[in-house]
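This is the structure, below, for whatever I ask next.
With one protein chain removed, the remaining protein chains of the complex are shown where they sit.
Each chain gets a letter, A, B and C, in the order it is written, and its residues are counted from 1.
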């Protein structure tokens, strides 16, 4: 820990209990000016309430920054990630990991603008989010001082945190007084839920652990059909209506949530080495990825698609681990983006009780050729070419078969 | 084409129209002894009927081989593949590609046993199956002669094929007289469907194109719960009952099929370069893969899991393209198998209208540690270690940030 | 083979015996207008002599294209490849594979300009060059007709080729009358040599099989020192003098050749599956790659460098196999090029009897920090951070160690 006092700290401030305690703790511990930054990423809460809370804790009005980052979140972060069909450890669509770098970047920009020499966040020392914030801070501002209260203070759990709040006059809502809530993170892309009874990976989640997507059982008994248009790899229209990226994702979220789409219950492995069981609800993102793969299936060449797929797990792990602002992520991104130049077209989907069913896909860039593939003869494909193709491809296997006895 | 006559040909013979015509064509063209081989891979048809058909076409009784390969299919092919969580182009569980090498291997073994110098199959020159048969033939018998009637004969389509059948007295069932059927392949793992109206990738499949799995809409309104036990990566018991691999898969198929699980509608890219739209129904396999990933999620170390995931697309493409009997597939298999040594435990699933929902997973090898990951303090994990972890990981990003201007 | 006659064929024409025979064979076989294209790629022969030979064989003056492509070869092909440190199967710097696509591209451009409907080349059916030409042709002109005489004609060997030459009045130099020469290809980047006594991979090459680089034993007894400047990954100056890419490579070739640098004797595996033993002399390229890696060693971040290195074998195989004009090569190229933005600086080398010895490297973008790495204390690196770094990285290994018995 540094013993010299920072001059000014920019805190990522949600307005909730934890970051309120952190705000106070920073004031008490470092006795310096605090700047709060609250981002609207579509978490579905009123971000303006953070202003009152910050003021109540003595933050100067000019030191309170509240911004709506929803469009930037989708157009500069989520779209890049979805072009890769990124899924961490097979399934996780990474709603949280893709949001943290944007918040960190704005924190650094604000720190530069207001002359702050330190930044702080409210993540614990066991999780991935500390990495997503801090690796971004350091990449964008190598000289910045990073304060991570959860790793520095002496508060050893929830009880002590509530006591600190009481001692310093931080109001704690009655419903937050009782048993600890699930740990949750929400934004336009997803809601996550961890902790409590979920900590037993054999236990079925209680229904109230899910907050955004209805269960498949509770979804409508009739399917819905939608069409999504893509341009250069990104969705641009829903049922023929062009709309902004955040608007489109908001609508996909509504469709997914009501149709029971996008619930995920997994044990994943954090960068710090711990396995954790979490629930993730990504209704719009789930639809998005299925649709994107469908339009890619007719517009991407096989080798383009396979190369992307092989590099995807690594790309996903970079985002998951906090390396959004890293040269290796950027290298992979250029490769992925290059592949998306012709990923333009329309996909038709049926949504039904947790299922996202592709029914059709079409594109003016389609590489599908009915006249070649048809079983009904014709076309310029000469089947006899396949003989040479096979024999040449088999040559090395035949040589190998002569050297070893393949049937033993 | 060879102009010298083979002595004896072993034909992969289903007993259907196409391979009956091929059998006759081989007799007519090469005027040599034909051996038929019919494998029961769980396709759900009576394989013994192939005997009568072969006899009717003049094949000698001792030249008719009919074998039940279901257990070998699951234990020596499907299990290997599922350890890798293989999915071609994101989704396809490869029921056909994993079956062909087994048939080809038995054909070669029979050819060696009966002194045949040639093998033949009924695949067209546009597809992948010709590769899966022939690459296996050549790998296992470098000197074998391969006859591929569809690439050699002059029959230019369905009408000429029917005419050839009539000319040579091959009975054609009335229902096969009319419009061409879908092209289909079935075994214990899946049923595929291609052709006809599916050749328009924008068109919704007709319901009758699906033959094995009910639609999610038609599935029961109540979920089913099951538990699957894994040992060293392979499923060994269902709801606590140990059973043979093929029996277990048969039961998973029934569960999946009735719950609307495992329908897939994709456009994939063949090794010969053509894109093709196909429907694939893999009810048991879909459950199997989800369950396998779930048990891996608590028993595999992060780097084990990620390494497998990164190599999976390549492994899948090898199987899809016909390289089962290749040294590179075997190298990857040893790596994958090595990872499965501790993949032992139980998974609980909810099956409901197309959804396979993981509800719990447990293992005596579990790497999950509730006492470390809990939000409620305690445990031997020292959060302050994370500071060093982050600062060292950030060092290279900070150096890079000094050289380039990261906020520009 | 097509039975309809092409209207006009553009032939890649070196002016040597083989392509002269091919030119005549095309005239005789197809009875159509032939356009010859001869490129100066720095092969060290007078390309203008090709004009006389073409004229003598009846090609119309306006149908003879001779172009100096040396600068384009280095700046648009070799530089791209060297940014990747490409080496096929560990060693081969691919002087031939990187040149063929450029010739093919110009052939297609000329075909379009003169209204030709076919192109032809002089490669045999056993090698890789046929692929490098033809895959490029088809990628750039999907409708083009490709004529590959070596795979089409009935000439079964060298004797018949000479007889065909005599029959059609093609002059054969006396020294080409006797025993077959080595098969060789030369350009500004390298000279290759195959065939004859080299076909025994156990035999030491005869000294006369090497044509460009002196043996290390015959090189000067004193070293030479040089400095190369790189900008964004490409060499731009030698010993402080800026020069064009082709000029710089020409000078590096001279330096390498006289110092015994760049001889390579390998058995490599062709795309068609055959192994082939070849000698390759790449004097300037060998120096280039060592120098490039040296400047990368101080300007590339670790993860940039490792990602490139992991993808390099695949990138190299694409070029070797003829996929220069493919979307997957272009995807990889964007990734590689992205990494080169800061690869700028100077390298000092000692050249001595086959050795390219890096003695120094410096860059204004250097990521090397003496003040951090020094053994003599000081610097902002806090060694105690390493404790946390190690303990967190070890966590997963410790969990694993608890589950399995690692000392058994």
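FYI, a contact is a pair of C-beta atoms (placed from the backbone, for glycine too) under 8 Å apart; a residue touches a chain by one contact, two chains touch by 3 or more.
Quantities reported herein were computed from a predicted structural model and do not represent experimental measurements.
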item	value
Selected from C:63, C:148 or C:286 as touching the chain missing from the view	C:148
Where the missing chain touches chain C, by residue	85, 89-91, 105, 108-109, 112, 124-126, 130-131, 134-135, 138-142, 148, 150-151, 156-158, 180, 183, 194-195, 199-205, 216-217, 223, 263, 265-269, 272-277, 293-294, 297-298, 301-302, 305-306, 309-311, 313-314, 317, 325-327, 348, 352-355, 357-362, 366-370, 372-377, 381, 383-387, 389-390, 393-394, 397-402, 406-407
Residues belonging to chain A that touch the chain removed from view	301-303, 341-342, 365-367, 369, 381-382, 384-389, 391-393, 395-396, 399-400, 403-404
Hidden partner chain, residues of chain B it touches	269, 272-274, 301, 303-304, 307-308, 326-328, 330-332, 334-335, 337-339, 392-393, 395-396, 399
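FYI, only the chains that are shown with their structure count from here on.
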item	value
Distance between chain centroids, defined by C-alpha means - chain A, chain C (Å)	42
Where chain B and chain C are represented by their mean Cα positions, the distance between them in whole Å	40
Inter-chain centre distance, chain A versus chain B - centres from mean C-alpha coordinates, in Å	32
Per-residue overlap in chain B, given as positions that touch at least 2 other chains	301-302, 366-367, 369, 381, 384-387, 389, 393, 399-400
